[in-house]
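The complex appears here without one of its protein chains, the remainder shown in place.
Our next item is subunit A:
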Amino acid sequence: MSDAENATAFSFWSDAFAQRLHHFDHISPRDRSSAATVREVIENEVDAIKKALLAVYTRRNALLPVHILPPEILARIFQFLTIMDQPGDITRVKTKRLVSLGWIASVTHVCRYWRQVALDIPRLWGRISLRLGSRWSDEMIARSKSAPLTIAQSLQSEIHGVDVTHILPSHLSHVGELWLTGSLGRVLPLLGVPAPLLETLALVSHHTSSDPAPLLILISQSHRLRCIVLEIFRSRGPLSQQDISYAWTLHISPSLLQSRTT
């Protein structure tokens, strides 16, 4: 834009502002009551200008190379980010524990268009980040709509965020991938129901004494299951040779599963 064009634009917007406020020109600062009213009016005008400016930024953004990508391409990019940049990393700043939002911040904090695209893709939200706490896990489940959920948690003694046992009872029917490691004692009893969307089940535990019957129900009644990884040692104390003989490790490939069902 040339200097002349710049000057014209400036003159246009200055005139518009002056015109909006010209009937307050005669107000004196000594007239305290009127001055206060005018100050408020001016504040409102400034807010309106800021809002209008944001709309101008949206138009400017729409012309950038990155914005000419259609939503279906952005969806592919965002999908990779959900795996590469998972939420939940914890950093400490003074006494505060900050949990990283990972891809959620990368995608939804940048601009309106990206946020809208992300909100319109339910499957992005299906990878539930339990470490962000219940507000976020509830929000992600709601945004995932009917897309299958992916739930992954390490069941250590100290769990940061939402305990998976609070999620599973009401959402197992909606889970597409379930990855759990650690002590499965509290989880196994919750699994004895069909999970019609479940495609991947991975359970790794080196010390569980729970009854595996619910697990067998889950496996036999979840007809979309095509990847099962189970490494479960039944043990009550430190691992011994005898414990290892009780261990069962099962990896089922899609072809094996197909032969089972035919």
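To be clear about the criterion, contacts are C-beta pairs under 8 Å (C-beta built on N, C-alpha and C of every residue); 3 or more make two chains touch, one makes a residue touch a chain; residues count from 1.
Please note the rule applied: contacts and distances are computed from a predicted model.
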Answering from "Guanine nucleotide-binding protein alpha-3 subunit", "E3 ubiquitin ligase complex SCF subunit sconC", "Protein transport protein Sec61 subunit beta" or "Ribosome biogenesis protein NSA2 homolog": the UniProt protein name of the missing subunit is "E3 ubiquitin ligase complex SCF subunit sconC"
Of the candidates A:49, A:111 or A:190, the residue in contact with the absent chain is A:111
Touch list for subunit A against the chain that is not drawn:
51, 54-55, 57-58, 60-61, 64-70, 72-73, 76-81, 83-85, 90, 96-99, 101, 103-106, 108-112, 115, 119, 132-133, 135-136, 139, 160
